[in-house]
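Single-structure report; data block below.
Note that one protein chain is taken out, while the other chains of the complex remain in position.
This part shows chain A:
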Amino acid sequence: MTFDLGFIAQHLPEVIEAAGTTLMIWAAGAFCGLALGFLVALGRRYGPAPLAVLLGVIVELLRGTPFLVQLFLLYFGGPFIGLSLDPIPAGVLGLTCYAAAYYSEILRAGFDGVPAGHVEAAACVGFSGWQTIRRIILPEMAVLVMPALVNMTILLLKETAVLSIITVPELTMVTSAIGSESYAFVEALFLLALFYWVMVEICGHLGRFAELRLARTGLVAR
């Protein structure tokens, strides 16, 4: 048995398309998850008590069950409540909810990290609630939450591999299929791992760059 990566050349267009699908789903899940997670964190921190409790329960359910099981329930259980989705939309929706649960916890800790006095100072010079969030709370918490957000975003990329289970044509599914057809399963998995690793490295470096940019504003020196 030889280790031969040549087989991939014949399948390049499919592989590239699948890689694109993975990146697209990742970006959509991270972006929508972050936006939804932000709203959830806001609701839990500043919303009325019943809403905060309800959101808390949902977040705990999402964090307390395997992503694989959540996806199965969404894809195969969804039709029972009139929610029949194609694999890709189902995958993006599932990933968004899963991400939102974790992002919201990170952001909630970030909200708590901003001293109450800084918010009161904003109220005293006439800021509205939204102005305070945009100009004071978000920039101040950015430094606190950035490492955890980058970490979660990296985890999210690797979770996209789970979407193969509901037949989303993403990179893990396509590459392993090609691998078994071409009797080059190990080589295929090797390339697959390499791809994820490179993407994680890029994401990690972007994150570190963002942290440095934030640090330069003097926030970290305190």
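Quick note on the criterion: a contact is a pair of C-beta atoms (placed from the backbone, for glycine too) under 8 Å apart; a residue touches a chain by one contact, two chains touch by 3 or more; residues count from 1.
Criterion: contacts and distances are computed from a predicted model.
Trainee: What protein name does the UniProt record of the undisplayed chain give, "Tryptophan synthase alpha chain", "Sarcosine oxidase subunit delta", "Amino acid ABC transporter ATP-binding protein" or "Xanthine dehydrogenase"?
Mentor: "Amino acid ABC transporter ATP-binding protein"
Trainee: Taking the full complex into account, find the residue in A:P13, A:G64, A:G82 or A:G126 that is in contact with the omitted chain.
Mentor: Here the residue in touch with the unshown chain is A:G126.
Trainee: Out of A:G43, A:G56, A:G78 or A:P139, which residue would touch the omitted chain in the full complex?
Mentor: Spelled out, the listed residue whose C-beta touches the missing chain is A:P139.
Trainee: By the contact criterion defined above, which parts of chain A meet the unshown chain? Give residue numbers in ascending order.
Mentor: Missing-chain contacts on chain A: residues 115, 117-118, 120-128, 131, 135-136, 139-140, 143, 217-219, 221-222.
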